[in-house]
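In this view, the complex is presented without one of its protein chains, the others remaining in place.
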Amino acid sequence: MTILSIFDIGLVVLILAVGAASIGMREAFSAVIGFVVYGLLLSIAWVRLSAVDVALTEAAIGGGMTGMLMLGAVARLRFAKGNDSRTSLPVRLAAGILCALVAAGLAIAVLSPPEVIPTLAPMAMENLPQSGLGNPVAGVLFVYRALDTLLEKVVLILALLGVWSLAPDRMWGGIPGLRVYAQPNSKLTFLAQLLPPVGIVVAVYMCWVGAKEPGGAFQGGTVLAAMWLLVMIAGLTSVPSISQRWLRLLLVAGPMIFLAIGIAGMVLANAFLAYPAGYAKPLIVAVEVALTLSIGVALGLLAAGPPERVQRP
Amino acid sequence: MNAATLFGLCGAALVGLGLYGLVTNPEPLRKILAFNLLGSGVFLVFGVVAKRAAASGLGGDPVPQAMVITAIVVAFAATAMAIALVLRLLQETGRSTLSSDTSAATDTAGADS
Amino acid sequence: MPDANLLPDATTTDGVFLVLAIVLPAAGVLLSFVLGGRYAERIALVLLPSGFILATIILVDVWQSGHRLVYIVGDWKPPLGIALRADGLSAAMMVVMAIVFCAVAIFAYADFGTRAGSAEARAPFAFWILLMAIWGAMNLIFLGGDLFTLYVALELLTFAAVPLVCLDGRAETLQAALRYLIFALLGSILYLVGTALLYGSYATLDIVLLSRQIRAEPATLVAAALMTIGLFAKTALFPLHLWLPPAHAGAPAAASAVLSAVVVKGSFFLVVRLWFDVMPGMLGGAGAQLFGALGAAAIIFGSVVALQQQRLKLLIAYSTVAQIGYLFLIFPLALDAASGQLQGSGALTGGIIQAISHATAKAAMFMAAGLIYAALGHDRIAELGGIARALPMTIFAFALGGVSLIGLPPSGGFLAKWILLEATVATGQWWWALVILAGGLFTSCYMFIVLSRAVAPSGAPLKLKTAVPKYQEAAALALALTSLLLGLVALGPIDIIEVGRPDSIMVGSR
Partner (left out) sequence: MRLVLDIFTVLAVSAGAFFFLAGTVGLIRFPDALTRLHALTKVDNLGLGLVVLGLLPQANGLFGALKLVTIWLLVQLSGAIVTQLIAGTVRQHGPRE
């Protein structure tokens, strides 16, 4: 038993304990705090699984953004009339047995891998030079399975539309209900002035480095979103109304450019979402830059919620 | 037992845990949290699949890793939509339950806009 | 002619139409989102009919060539890349769904049309974009050749369908939408864990490649079971149907029509893809009987509860629960006892015809119910008296839809149930025949209750709240007629559904 495997066992125990606590806690606030900690622990697990790209995404989105959304919701729900009646014991018992069965089934599947483990890694690496990329995960996302990535951006836009559509009719075109804590010269203002330049540099770096090392549009976009939210919460910039044309353009710019390059591939290369030989890398970088911006704006607006205030003239 | 199998079992346990929370917890926000836990367990299973298929000098198969990244973003979008729904429900009714009295909900659900 | 299905996967001529079927809706969603205002509606009204033309071209192509259309996206062949494939099954579904989308668009023009010069409004903006998104997601479900791409399609469908439920923003529809969202998310995450396990065993998620390698081993069986449960939850198969009635009954009429007619068929289609195409030999006798039993329970339960409803829209929603049950009877009936394989003919054809005739009939019925609600200001079944005189065309459409649900000739429902009954005889499983007949009897009962109230004279002279546009009635009637006349395809190209199926032997080329 090496030090590393002891570390792994400790990590797994910790993950399960924190996860169980955040399910079982009585108070919602503690549960959410538990969940944020859980997200961070999980990203360490992803590093141990040699998936640094995923670790970055999990830390940024799974722990960070999701945790922030839930904390905001808990704060608003604090005075809501909850449902005191907990599920009855027989139901919980039955559910427990069912869930144990599912977990056991998965465990059996995990414990019985095929004798020769099939993999696409060699094939993915072999074809990677054609795209000029160095990061195989970026290769999968933007070259081999570009269709999934493109459509998943459409999913993000739809989710945002779904959130917006929850606004009351008269608020349509208004300003998202993000809580703003604008106090001039407070410490928050100071942070919101100091951090964003650094954050933007980090986001640009992540997006740029994603072509050859872990990083990319998602991670960069999340950092951008966080910076934008910080500046808005501190009241340094106003929250834009959802009917702003520039806002909507930014939101769809990424998927639009991706789609346009994909269609161009039908003429200039030999298939939809194929890149013309020799131009693959610059085109992919262009798509990534546009996607970083779109993802940043989309995540920020998803966190800001549906419009709740009418725009002042 | 190697590291991949260990994390795979962790993923399986998390799926069971998340599913339990999703089914038994009456509060919508806690259901959403449990869904995220369940989701991360599923992603972990993907990660184990990737890790086991490591080859060509890579630490893992990049194809399932890329799939997880896609799925994490989708799960975040789902969480955002669900939370927006819960908050809107709170605004509309002052309550945040998926009230178990389905009869009351279905009686009025016939109304149309 | 060599068996086209054994040829290596390569883009076929006209494969580009498959790309268009996905690019057009995606571009429509993005463009409408930017341009906003009236553009969303205009773009949808242009794109949805072109979607019908596109689907027809694909259907004719598949029919004439006698093999499936294939497009290799990005020129990366599976397993590394993604293939889009259209076989007879997907082409037939695409065409009928496109008809439903066009009719819904015409119908919705009255409720969600924007007047010239008025500012962008919430409900219309959301509705048209979501409608296009559902169209794109369904096309992707029909054409996607990769299980992970199909996961993305499922999520697209979820994110487009849930906001439609609570478009009017009332508390009970918000609650219905939240419950629907939770069920749908649970369904997709269970589907996703299945794809993870399958990838772990075979390092591909391509349907054709998987079907060649699949073997009965623990991981595969667990994957199949979890994916199936997830898809059942999304299809609202009994006992996972709890979310459906409030969601479908509470949505605006045009949205209900899409949700009930189209959206639940998406996850059903994936169940068929999974068991008939990916692992035809894995279900086994017991599994097939279990699927059938759940279907039978859905038929009986849905019908009995429908009979007790006092609201028209809820009655129709519970009728959907029942009609979904029929779709799952195909599993025991399609199982070939000798080889233990699911056969892609006979019962499957019946099931697909049931799916498409239910789609058209149920959309027509929800539209009719919406018109009745708009005219009366309520949809209490007991107080429908006199409505048949006031809105004869609407009630006629509703009745025709009912004819198809009951399964009277020459409707699509009749043809579907006939084929299923034939299969029960051929396989000697008489008990399913009893269920099919009992379901028909129940359906006629609740149709009779509604129609007898509707044609009864009203006590007081009936005052309509609003005048119902004729074209809305016509849209409902057109769909009901389509459903009625679907039975006539028995005389024509019924075996198109078998084109491109691995187990079917094409008889010559057409």
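To keep things simple, chains are lettered A, B and C as they appear, and every chain counts its residues starting from 1.
As a convention for this text, a residue touches a chain if its C-beta (ideal position, glycine included) is under 8 Å from a C-beta of that chain, and two chains touch if they have at least 3 such contacts.
None of the values given here were measured: they were computed from a predicted structure.
Q: In the full assembly, spell out which visible chains the left-out chain is touching.
A: Answer for the hidden chain's contacts among shown chains: A.
Q: So which of A:A104, A:I117 or A:L195 would be touching the chain we can't see?
A: A:L195
Q: For the chain that got dropped from the picture, name the residues of chain A it touches.
A: Against the left-out chain, chain A lists 187-188, 190-191, 194-195, 198.
By our rule, only the chains that are shown with their structure count from here on.
Q: In angstrom, rounded to a whole number, how far apart do the mean CA points of chain B and chain C lie?
A: Result: the chain centres lie 26 Å from each other.
Q: Report the inter-chain centroid distance for chain A and chain C in whole angstrom, where each centroid is the mean of the CA atoms.
A: Using C-alpha averages as centres, the distance is 31 Å.
Q: Counting only residues that touch at least 2 other chains, which ones in chain B make the list?
A: Touching at least two other chains: 15, 45, 48, 52-53, 61, 63, 67, 70, 74-75, 77-78, 81, 85-86, 88, 99.
Q: Enumerate the residues of chain A that touch no fewer than two other chains.
A: Answer for chain A, listing residues that touch two or more other chains: 102, 106, 109, 113, 117-120, 124, 144-145, 148, 152, 155, 159, 162, 166.
Q: Write out the stretch or stretches of chain B touching chain A in their complex.
A: Per the stated touch rule, the residues are 3-21, 23-27, 29-30, 32-34, 36-37, 40, 43-45, 47-48, 50-63, 65-70, 72-81, 83-88, 90, 94-97, 99-100.
Q: For a test of understanding, state which residues of chain B touch chain C in their complex under the given definition.
A: Chain B residues touching chain C: 15, 22, 28, 31, 35, 38-39, 42, 45-46, 48-49, 52-53, 61, 63-64, 67, 70-71, 74-75, 77-78, 81-82, 85-86, 88-89, 92-93, 98-99, 102, 105-106, 108-113.
Q: Mind pulling up the chain C residues that touch chain B in the complex?
A: On the chain C side, the touching residues are 80, 148, 151-152, 155, 158-159, 162-163, 166-179, 181-182, 185-186, 189, 192-193, 195-197, 199-200, 203, 242, 245-246, 249-250, 252-253, 310-314, 370, 373-374, 378-380.
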